[in-house]
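I'd like to ask you about the structure that follows.
Note that this complex is displayed minus one protein chain, with the remaining chains in position.
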Amino acid sequence: MAKLHIETTINGEPAEFLCDPHETLLSALRTGLGLTGTKEGCATGDCGACSILLEGRLVPACLVLAAEAQGRAMTTIEGLSRGDTLHPLQQKFLEHAALQCGICTPGFIVAAKALLDAKPNPTEEEVRYGLAGNLCRCTGYDKIIRAVLDAASEMKGTTA
Amino acid sequence: MDAIRYESPRSVAEAVRLMAADAGARVLAGGTDLLVQFRAGVRQPSAFVDVKRIPELMSIAIDDQGLRLGAAVPAAVIGEHAELRRLWPGLAESVRLIGSTQIQGRGSVGGNLCNGSPAADTTCALIVNRAQCVIAGPNGERTVPVDAFCIAPGRTVLQHGELLVAIRVPRPAARTSDAYLRLIPRTEMDIAVAGAGVSVTLDAAGVCTAARVAIGAVAPTALRVPGAEQALVGSPLDEASLRYAAEAASAAARPIDDRRGTAAYRRTVAGVLTRRAAALAAQRARQGTDRG
Amino acid sequence: MTAPREFKYVGTRPIRHDGVDKVTGRASYGADVAWPGMLHGVVLRSPHAHARIVKIDTRAAEATPGVHAVITARDLPETSAKIAIGEAAVDLRDIADNVMARTKVLYHGHAVAAVAATTLDIARRAAEAIAVVYEVLEPVMSVDRAIAAGAPILHPAMKTTGTPAADAGGATNVASRLELKRGDVDAGFAAADLVVEREFRTPMVHQGYIEPHACIARCGEDGRAVVWCTTQGPFFVRDASAAIAGLDPAHLKVIPSEIGGGFGGKIVVYLEPLALALSRKAQRPVKMVMGRDEVFRATGPTSGSRVRVKLGARRDGTLVAASASLWYEAGAYAGSPAGAGAMCALAAYKIPNFFIEAHDVVVNKPKVAAYRAPGSPIAAFAVESVVDEIARELKIDPIELRLRNANAEGDRAPYGPKYGPIGLTQVLEAARNHPHWRAPLGANQGRGVAVGFWFNAGMNSSATVTLNGDGSAAVVTGNPDIGGTRAAQAIMVAEELGIPVERVRSNVGDTDGSGYTDVTGGSRVCYATGMAVIRAAEDAREQLKARAATIWNVSREAVEWHDGRAVPPEGTEKAKPMTVAELAAEMTHTGGPIVGRASLYAPMAGPAFGAHICDLEVDPETGRSQVVRYTVFQDVGRAVHPSYVEGQMQGGAAQGIGWALNEAYVYSADGVMENAGFLDYRMPVASDLPMIETVMVEVANPLHPYGVRGVGEVPIVPPLAAVANAMRDATGIRFTELPLSPPRVLEAIEAADAVAVQA
Partner (left out) sequence: MATVHLPSGLTRHTGGVDTIEVDAARIPDLFAALCDRFPLLAGQLNDMAVAIDGDIYADPGYQPLRADSEVHLVPRVAGG
């Protein structure tokens, strides 16, 4: 089975990998490129743990073929912090204890970034519906929503 | 997994050639249904034909004729199109209801239609907006009304070698508007247990001169409900006419029991949603500025 | 620890230092690891819910290029060792048969064979090439069917243990029966002014952790093996996997990964013994990761149930008699939490006369595992619903009625011993005085209240506290950290040594690196392991005091300790107080490195109570409902890190709300789960819930130096009834079967309207 050679940009850096034609982008990220920050919770697009940004658009990496990434730019959780400074969302998730086991946290932070990019000053309801595609079983969502609202107010005006 | 191919045609013609040459090939737009079925072993394509690099399938255009919506345009992109949301609020609503934000980043109206689910959110809204499906195939292009596009659960009118290129929606007449509502147990993420789309046109006095009603998840395909339409036409869309329309919708429904809901429940709720969608469409039509 | 102690760090909310890895995606979970030369393992699972295995032919699979090992139950030794799993001792024979079926498959998805190959695709294709001949049997899919005359028998040799019913005898699907009695229940009911009896049903539900089970195992030529896996109990994985795979536990090390949620479902083993057996055969590491459908079909949900409850009360609301009959699905093998349910059912109330019987019934569904306060939510759903009916009937405020009957210190628990200090009354008073209880309700809205109880576990824990030359410290325990317990442990060490929390790193050790420790579960980690951490820190502090004594040449007893400093006795010349950092810098010449150490067996841990208030809005035309306000009150003993205590209260409430409203295993007639995925197994999403307010009540637990009580499990107990009581308030209908799905609610509303029309 001949593998495909895919050239992409991931977190601002060129990256290339080999993949099977039917391989998902999630599998290519985790095994091909060793970026295990994006997690698999269901492989059917229903849990949000594999959320990434593909050309700036929030998508489930488990429902994208790795081959589709040819020539496209992606952002994963590993790309959110700059050097040793965390993204405001990462910092607020820690300050609000908005995570317990943490398996859903990467997906939530990437989805929250996409939400704040589109709506810098969201209401609680807009945050809840914007993040309805990310399942969390530990927190009951309360502290996650507070962390995102807090990050939004801190980031207002600055495009992080 | 013998050799599955990945193709990424740049034109409709190239896509048609690929589809015609391989009966096992399947069109890949958002993949939110196809890749789940592939992963579950329900579908074994011999090739994925990724159509997202073909301009005609990825564009949105509105002219005085109406809307031309590329079959592969992601729901999220449609949701951000202000003019489309203004002219067809019910259609925009149905598109926004397809899954979560993540699914919206991938799922398309064309994909929703071609998956052929009786519970598909956009089909009812497309039917009541008199949409037409633009199909390209080995012997050229043809157009099919959306009411006839899905023929059974998971089966559409597409022949071997054909693919859905775009959906055309005529510009709404003056004092016309639509609405789409669905019933899901949670507030997001679920497949519709029942759905209803309504479009109404009012005259200057507020009397309904034309109406279209379609209900989803209550039959092998989305259903138009002429009985409900007749109940609305000629009335001022008051409580009584909406109630008759609801009863007609419930009567027309042919639901089944499954893991998502009971038949009796779907029948009742199809009526409730028809009444509420008709009220919302009427309110929008009354408020609507002249969109002629 | 009687006098209330002033704390410097306990009760503060430091940022957990291990959190940075989690928010940056660096934290390593079960499936995140790949070892050189690794093969991929997959499991072939039964397509039948109940069948005898006639023949398994693996030749075609073994011949597939790229396949390095194929195993069936024949590759695993027969074992009947008993092994402790949490407090309950468990017969490994059942766990081993559940890991891979030997002669019979007992549920759809039951493991039958496993394959290891160079790629997942090859392994999957090879698994499909394994030919299994089954003799299909009629499946038993409910308690009612299991106990009906002539029902198929899952385990021909099964006898009802415990206190079999009088008419018991012969082949049965009732694995055990338990009785709890007190006083004269008939006399009690005779003396009651009001008797209310209802029968309740709940479906099988799953813990719903977002991380599927995953592990990687390497078995060397010398029989020495290592397993990296996501688990709540690395020591149990070591001992059970060794026994099931036929390895010497002395040669097996288990390294717990970060764990992506467990709630009791990751206390058991499913993949680890198979990965070890495959690796031994292939002589290469083998990685196995479950798909979400496998997690639903073939791990350990909690019991579906049928519970009948009858309560008798006098006109003034005093409960005088209670009887309950609990029937819990055990799944394919004995072992439902029916006993725990029986003991928790009446734990809140002083009822002089009661009779409770609890049955553990096998059915052709996956073997149930623990799910957060196992058995208690099901029992509370029934009892708290009937208590609500009695309050309504007698026109007494539902909190007032509960206060009148609330157990307090010195009262005898239904399961026997007297309660120590417990906070039920304080929790109920906090609920009654909270603005939520009096807030106005909107149209179609209702309010419900319910209480919940859990024992909280003690058991075995070990901890070491290692001092570094700069005065910082590292603590190591054997408990995987699901809910932030590492942060609490850092606080405890900081408190005992008097150093800043940021200078304490907490670590989860592997089974070689930490002393034996029981599972993370039973709400025990902050209590029991916390106690070991405190004693280990005290041990380190005593060694520091001894070093100060050496430096000042005084007796050890004469050295005092205040606020992180060793203080010399009055008048010792050339001696000034020394900080931990100063003492640690000297440690290599005052006696060598300092390692504080403690291990202990902690008794059952100070039971805890919670009360929840739920406001629910119901759409009468569609039966849809939405939680519009929710407040959790809970006796936490002492909150070490309040943010993570609140997190447990909010997370438990959300799971309970999901259980009440939309979650359920839906089975076809032939025993196949029809909604084995997150689309149709509907767990609450962010937009389904309001903010969940938390009110912590702190009634100190005398068994813990800081008064800590377990907090993890109580919060899932009240929501089922709190939501159902709110539904009753909103619709006027008493629902006795979960989930309260829109179809079920609308059907009842329409039926009630029809009756109203006729009346």
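Every chain is named by a letter (A, B and C) in the order it is written, and numbering of its residues begins at 1.
Following the convention adopted for this analysis, a contact is a pair of C-beta atoms (placed from the backbone, for glycine too) under 8 Å apart; a residue touches a chain by one contact, two chains touch by 3 or more.
The structure displayed is predicted, hence computed values, not measured ones.
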Completion exercise
Displayed chains in contact with the omitted chain are C
Fill in the blank from the handout: Out of C:M459, C:A548, C:L600 or C:A664, the sole contact with the unshown chain comes from C:M459
Completion exercise
Where C:G312, C:P398, C:G521 or C:G623 are the choices, the one touching the absent chain is C:G521
Handout entry: Option from C:Y371, C:W561, C:F609 or C:F735 whose C-beta touches the chain left out
Key = C:Y371
Completion exercise
Touch assignment to the omitted chain, from C:G339, C:G515 or C:G671, lands on C:G339
Handout entry: Where the unshown chain meets chain C, residue by residue
Key = 84-89, 162-163, 178-181, 263-264, 267, 337, 339-340, 343, 370-374, 415-420, 455-459, 519, 521-524, 601, 603-604, 703, 713
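By our rule, only the chains that are shown with their structure count from here on.
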Exercise for the section: Report, in whole Å, the distance between the mean C-alpha point of chain A and the mean C-alpha point of chain B. Expected result: 29
Exercise for the section: Using mean C-alpha positions as chain centres, tell me how far chain B is from chain C in Å, no decimals. Expected result: 44
Fill in the blank from the handout: Residue ranges of chain B touching at least 2 other chains are 1, 40, 100, 187-189
Exercise for the section: Please set out, as single numbers or ranges, the residues of chain C touching at least two other chains. Expected result: 121, 678-679, 684-685, 687-688
Exercise for the section: Please give the residue numbers of chain A that touch chain C in the complex, ascending. Expected result: 20, 30-31, 35-44, 46-47, 49, 76-78, 80-81, 86, 90, 93-97, 99-106, 109, 124-125, 127-129, 131-146
Practice task
State the interface residues of chain B toward chain C in the complex, per the touch definition above.
Solution key: 1, 40, 100, 183, 185-191, 193, 258-262, 264-265, 268-269, 272
Fill in the blank from the handout: Within their complex, chain C touches chain B through residues 121, 125, 293, 621-624, 626, 661-662, 666, 674-675, 678-680, 682, 684-685, 687-688, 741-743, 746-747, 750
